[in-house]
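Missing here is one protein chain; the remaining ones are kept as they sit in the complex.
Going in written order, the chains are labelled A, B and C, and every chain counts its residues from 1.
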């Protein structure tokens, strides 16, 4: 059923690409840092998203995260009935993406881990696929980290798409979403690896569960697995509403007719370009 | 009162975002370099500013620094009476941003420092929030460093906004301001951490003062704290005036009527695009 | 004959530039990591392609890889009869580019290797010029790696050029192709160095064969040399067809007349810019 729907197919593709982006983690971990470092992992995540959006933008718009879809539903800009199917497609796409990464790095993971698929310790490989908390992180600390990070992430995502806030040249939007993911990685990545996206975290976790890492992927970190699912939804709504209250509200108090906008564009062309 | 003013709210938000950008320092310091390096700290500072501007650009313009606001006042392009409120909003926003970083990295900072909030030594964490001079730096050396760095910073900021100097595509301006901050970080960051912005330095310093680092944050470096407040204003004025004398003066000697500009744009469209 | 053809000359030039980009590998290897690291090698590969395209884009279009030319032939957008000449030009250009790198780094390679031109071991220098598999990589693992990587690479290349999928500002396309190569490097480079391009791998391999590294360049890795020639063609066709089925097919079900497109552009100008 879903496969007859183009948007679903694209979500498969998109999450695939995004996951492939995280092949960067496989590369750094299994090469023990000789083929990259923390920055190249962030770059991989960011660039995976950039090209995922470039491939799919003509058809599916910018739905890159169930949190984003939910925010649009809450704001009344997206039909609620589509949310479950969209989220399921994201989840399945992320699962398949993780399988592709495992396929491509099968030899490297076997050589690195001596054949044992572990969640913790110096030969752990589960962190290639989904998030686990750092040793220092408390349960509440993890919740706070993900709520704050996803709030900022969605706040910026919504701002980038708000044409009233300022236009962007065609083609710059996907690049900026990538830069935003890089920002999250360099600024908010050391506590628990900036999951930010419930589907991208749960899908690969389910894959590692069935592929041989076992139930430890759900037990690790004191049952950490549900934090990167719940906290991003809370943070995402918080960020979206903050933007609505601070910026959108301002736009509404200074409304413009389409005609006015058009005239401004014409005037701008004379002055700015 | 201030919260009824949209621009003030935005300053809160903006400094928040910029400070969150400096979560990159918390990440690198508390992970002892395993989750980033000097370059990721610069990238965090730069990208925090980029997205701060993208979020707020539709409403508040490009006021990202009290030094910049002061420069515009001196040039007669901004009303002096607004300067105190703007600067105060920047300061409060930076204070709150520092509080958010502390909240998000609370567990990491406690684990790193063993619970002691220190300004100096191998377990120091105060450098996450505001600038301290390197051991080699003399008092005069610090003043020179910040005057030179802020002069170049403002010179380039003013040049990027000068439409007569050459147009920029919509959306490129925030990216270039970020690149400029990255430039400062890689070229002028080792003496005292390129503060460049009095509000962004004093606000977080006040936060660390009340949050437990104590009066050492003002005593350290022989009473360093006022240098990154005074020197940027001096340097900023110097840089702005240099641009006015060298470039703006030239524009004035070759004036164009709006009509001429419009014609040039049309001709350009034919040749260049 | 070929030299009378401008496109052929450009291929020489282009592959030259792209190969020079891989001088980055020579720099990192012969300086034993003091003048760069894994990331600078990726940046070199990416930037070499960016400027190769910028130099040649006005004349030769975006043919940067025989795999890409083949894909276009299969899709019926490029004449089959031109394929052999294009591929040969790529090959000769890559050979000459490798010779230039060797010329420029002759002293460094001699000093690094003690005068011995080796394919394996700590003083190996053959990896500067073309791909060799990592120790952990099995034969099938290498095939899978290159098929997956090239499929994604071509999928994204085709998407970036599909105007119906979304327009790009002039000049952004070469930059994005570079970013795509960087993506491949940080995410899919540790198994066998992301060759992706048969001409760019075989040409320099032939050069090292004649320049003194000897027949070991073909024997190494259990006769690895033909994998980066065959697998990219398979992967490239797979990626191109995936894009055709998922995205192009969708475009065809929602056809637009040129007139409609023009109107949309005009409407867009009013709304988005």
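Everything below uses one rule, namely that contacts are C-beta pairs under 8 Å (C-beta built on N, C-alpha and C of every residue); 3 or more make two chains touch, one makes a residue touch a chain.
Treat the numbers as computed from the prediction; the structure is a model and nothing was measured.
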Which residue of C:54, C:209 or C:233 touches the chain not shown here: C:54
Residue touching the undisplayed chain, where the options are B:26, B:130 or B:180: B:180
Residues belonging to subunit B that touch the chain removed from view: 37-39, 42, 134-138, 141, 144-145, 148-149, 152, 155-156, 159-160, 162, 164-169, 172, 176, 179-180, 182-183, 186-191, 242-243, 246-247, 250-251, 269-273
Touch list for subunit C against the chain that is not drawn: 6, 9-10, 13, 17, 20-24, 26-27, 30-31, 34-37, 39-41, 43-44, 47-48, 50-51, 54-59, 100, 103-108, 110-112, 163, 167, 169-172, 175, 258, 261-262, 265
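One rule holds in what follows: only the chains that are shown with their structure count from here on.
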Superposition rotation for subunit A onto subunit C, Cα-based, multiple of 5°: 90
Length of the line joining the C-alpha centres of subunit A and subunit C, rounded to whole Å: 28
Junction residues of subunit C, two or more chains touched: 169, 273
